[in-house]
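Right, I'll just put the structure down here and ask away after.
Note that one protein chain of the assembly has been removed; the remaining protein chains are unaltered in position.
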Amino acid sequence: MSTKEAAPWESPTLANASRTLTMCRAQREAVEWEMTNDPNVFMVGEDISGFGGVFGTADGLGAKFGLDRVIDMPISETGFMGLAAGAAMEGMRPIVELAYVDFIGVCFNALANFAAKTHFMSGGQFKVPMVLLTGTGAGYSNAAQHSQCMHATLAHMPGIKVVSPTNAYDAKGMMHTAIRDDNLVVFMVHKGASGVGFMGPLVKTSLADVPQGDYTVPFGKVKVYREGTDVSIVAVGLAVHHALQAAEELAKDGISAEVVDLRSLVPLDRDGIMESVAKTGRLVVADEDYLSYGVSGEVIATVVERDPTVLKAPARRVCVPDVSIPFSRPLEYSILPVASRIADAARAVMSNDRGKGRV
Amino acid sequence: MSTKEAAPWESPTLANASRTLTMCRAQREAVEWEMTNDPNVFMVGEDISGFGGVFGTADGLGAKFGLDRVIDMPISETGFMGLAAGAAMEGMRPIVELAYVDFIGVCFNALANFAAKTHFMSGGQFKVPMVLLTGTGAGYSNAAQHSQCMHATLAHMPGIKVVSPTNAYDAKGMMHTAIRDDNLVVFMVHKGASGVGFMGPLVKTSLADVPQGDYTVPFGKVKVYREGTDVSIVAVGLAVHHALQAAEELAKDGISAEVVDLRSLVPLDRDGIMESVAKTGRLVVADEDYLSYGVSGEVIATVVERDPTVLKAPARRVCVPDVSIPFSRPLEYSILPVASRIADAARAVMSNDRGKGRV
Amino acid sequence: MSLTSDVRRKMYEVMVRSRAFDDRLTEQYWIDKKPIFAFGAGPLPGELHTSHGQEPVGAGVCAALLADDMITTGHRPHHIAVARGVDLKSLTAEIFGRKTGLSGGRGGHMHIYDKRVNFSSSGIIAEGLGPAAGMALARKMQGKPGIGISFIGEGAVNQGAFHEVMNIVGVFKLPFICVIEDNKYAVTTHKSASTATERNSDRATCYGMTGEFVSGNDPDLIYAAAERAVTRARTGGGGTILEVETARLLGHFMGDPGGYITGERKLYQVDPIPIYRRRLIDENILTEATASALELAVNTEVNEAMRFAAESPFPDPIDALNCTFAD
Partner (left out) sequence: MSLTSDVRRKMYEVMVRSRAFDDRLTEQYWIDKKPIFAFGAGPLPGELHTSHGQEPVGAGVCAALLADDMITTGHRPHHIAVARGVDLKSLTAEIFGRKTGLSGGRGGHMHIYDKRVNFSSSGIIAEGLGPAAGMALARKMQGKPGIGISFIGEGAVNQGAFHEVMNIVGVFKLPFICVIEDNKYAVTTHKSASTATERNSDRATCYGMTGEFVSGNDPDLIYAAAERAVTRARTGGGGTILEVETARLLGHFMGDPGGYITGERKLYQVDPIPIYRRRLIDENILTEATASALELAVNTEVNEAMRFAAESPFPDPIDALNCTFAD
């Protein structure tokens, strides 16, 4: 496809020789490396062979590896999730793209009851090494059925590893790790941070210098993006970038915020969370998923089942307040965990003001 | 069907004139009352017309109301959940039976993306008054795909009310409330407490005297089964009965446990939780669902975002430790929130022993 | 009903209205989306799937329906909404995310609901099928008139929900029509690469339904087939799978240049509106003058709807917190 005709889902290329990449470009390198070096790795999904899928992760891979390894599927998610699981049971390492995690409801059984439980139910006889690459998140007026995060929906079920990188370096390294993992790994990337063409301006803090060759970033370790002493902002996905912005704002008020990226929900780095909160004594959790029965509760509980006395003030959560994602921009932005809401929550925690700022 | 030929899924009848009922008998009365008094109420599900469904909730209703109001469906859960939602949008009040909540993965989209969001997405134009009656829980060696609770899977999604009565009085009153509610209500009953024939001995604390006529039990209020001063055991579903047993044991050790039944996960009675924990200063959450990203974290977070200082000791959770439910009895019982595990957790909380008892 | 001149004029008008609507939206859509494309930018954010080329399906099928009939559809709803008579101002305002929109801005372009005309659309593939069947069932149980019609794309047929609902329709002989808009593509994937049968209407026999295939993207033929299906449904003759060959003239959504539609396949991307205009003039149903007058009137109406929407206030943020539950 000529540049003029470039579809918007192609990721913009950054300055030519630079190795500063977007997440989707970085992921793509890992996929390409693995497909080159391991004949068992292949991709399935909708509209991936010609157009690289909605994330551009498969961009050009159809042409390079052929339609037998980058396989376009009918709109039959139950069918092809099951297919991928079966192929994995026979030694293949499928990477499946589900463009929007919102669609998971049509194939949840194949993932959570079959792919996730086969290793257990078979007493370890079968492994199901597969990666589910899926896009999360709101912020571009795509409304209730194309904007969800559903972090907890997946992380709650046993047998699924759930990761969500927030920058290009991690994206590539964690994609290598995911493909080499012998389990079902759900790889969630917020559309707003992925660097995919149709989402407009790049999120600067998601760009990173990325080594050329292969390398792995292990699962189950938080990443402290920014150190601080007053309050820990523990976040996942795009909310990490909002938190970084909030931390800048807070710094102006003399509040030193530590920004902790969970990166991986399963396994969860409970020690890493505790370490930060024990240091700062204050906790704000920022998550674009729904508030109740989700990541935010789990992070808070993690601290409290270790030691509630580390908390100098009530913990606060900045999440989507248990409503569907609205279409209209002012409605949508009012319920997302944007920087201003996170900063407000942090300020409230600092002033130990227990009334305000809670959704 | 003659008594001799009684299928095991029929609930045993208790002493004749007595109004002490099992949950499934009590629920059935509410369904029958509503079907008699509201022509818009009808049932759909698998194997309900002749045999009353796996819970006996529809027992005899097929014969009484005919196959046009107690409708047997093919094994097409996506199809008939969507069908029920559409009927509800046109003013009907369907009660849908999904025998085991484990099957929800084949129809999660129709529920969580459609039925649950239609009221919101239509700006209030359409209502979707439907009840999903479903069975939860383990404890009878039915293994990984027929033993789950999945409380949080449903409660996490906006637009779904999620309730789980634990005794016959509540079961009937909450069923009336559910049928009259203008929203999707998921009515979860633990098979082990429902009193259904195939589960063997009845759980005594689930039986209750039940008024003959109709009455409602509101959603969103915890029920304190047993008052106590030392530790709050907040539980849901069958774990409430385990907690009651644990409380008896604990009493022998001189520990006064308060047993709080959430009854309703959405809406959640956060004040009710706080009231109990503020009083006792100690918290154990017992839930047969998976530990992480679930009810237990939400309950703990609820306390901590109000006031962490009420906790005299770290909170503890007694849940399924993020593994699939194993078939073999000793494996299964080792991971369920049985009374002994709950009592151990409470004792640990009392002794403020932060090391032991956590899964 | 039969294919009178009035019906045909009406169908033409509906097609023109739908096209004008999509054209105006397209203009709005590109504001602030150049030079850097971003779904979220400009006065009309989000994905936008216009119906350019598929107008005959909405026009032809809806012309055969009565007010009581109930429609569900999916992510590409405009031509059907317009043909059904969804209020144009509230529809536009919804797509602009305004307080005056059908759902007060909560829904957006993929989630169009207008209870007054029994219309719903939502964005997950094939998800409207079960609800439309359920609506039909409800009316049957209530002894009220009305059949259920669900529009899906040819790609949506491969979703399990299609199979489940068609079988339920067959078993319970529900008054239901599944309209399959076969525009040959699901995003970039051609029907031949995704579907093991050429004509999805052939599947009807497996479901105790009647199958009809209409080729040519021709409103007159679509109307006739829809009428047969409607009569069948109303008279206890059961459900119909009505597959209609149509054309998606643009990309999957705005921003997709559709460069993968090449060679012979381009031949099928023919605009049906000028063809129908020509025919109605040739058959003296319209004259050049009446056609132009109609087009002018419709364009004025659409422009007014756009103005109404653009001038309407945005909703209050607090509106995000209501309508989750009905009370």
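Things worth noting here:
Letters A, B and C mark the chains in the order given here, with residues in each chain numbered from 1 onward.
The working rule: a residue touches a chain if its C-beta (ideal position, glycine included) is under 8 Å from a C-beta of that chain, and two chains touch if they have at least 3 such contacts.
Every value quoted in this text rests on a predicted model; they were computed, and no experiment measured them.
With respect to the full assembly, the chain omitted from this view is in touch with A, B, C.
Between the chain not shown and the residues B:Asp72, B:Asp170, B:Asp269 or B:Glu305, the one that touches is B:Asp72. From the set A:Lys161, A:Lys191, A:Arg316 or A:Arg347, the residue in touch with the chain omitted from the display is A:Lys161, counting the whole complex.
Checked against the hidden chain, the listed residues B:Ala144, B:Leu207 or B:Ala348 yield one contact partner: B:Ala144. Note on the undisplayed chain: of the listed residues C:Ser5, C:Thr205 or C:Thr287, the one touching it is C:Thr205. The chain not displayed touches chain C at residues 158-164, 166-167, 169-171, 193-197, 202-203, 205-209. Counting over the whole complex, chain A has residues 40, 42, 68-69, 71, 73-74, 76-92, 94, 109-110, 113-114, 118-127, 129, 158-159, 161, 182-183 touching the chain that is not drawn. On the side of chain B, the interface with the absent chain consists of residues 1, 5-8, 46-47, 50-51, 72-79, 102-103, 105-106, 139-146, 197-201, 321-324, 326-335, using the contact rule stated above.
Simple rule for what comes next: only the chains that are shown with their structure count from here on.
Ranked by distance of CA centroids from chain C, the top chain is B. One inter-chain figure worth recording: chain A and chain B are separated by 32 Å, centre to centre, where each centre is the mean of the chain's CA atoms. In this assembly, the C-alpha centroid of chain A lies 34 Å from the C-alpha centroid of chain C. Centre to centre, using the average C-alpha position, chain B and chain C are separated by 41 Å. In chain A, the residues that touch at least two other chains are 78, 102-103, 105-106, 143-145, 322-324, 326.
Multi-chain contact residues of chain C (touching two or more other chains): 101, 103-107, 111, 122, 124, 160-161, 324.
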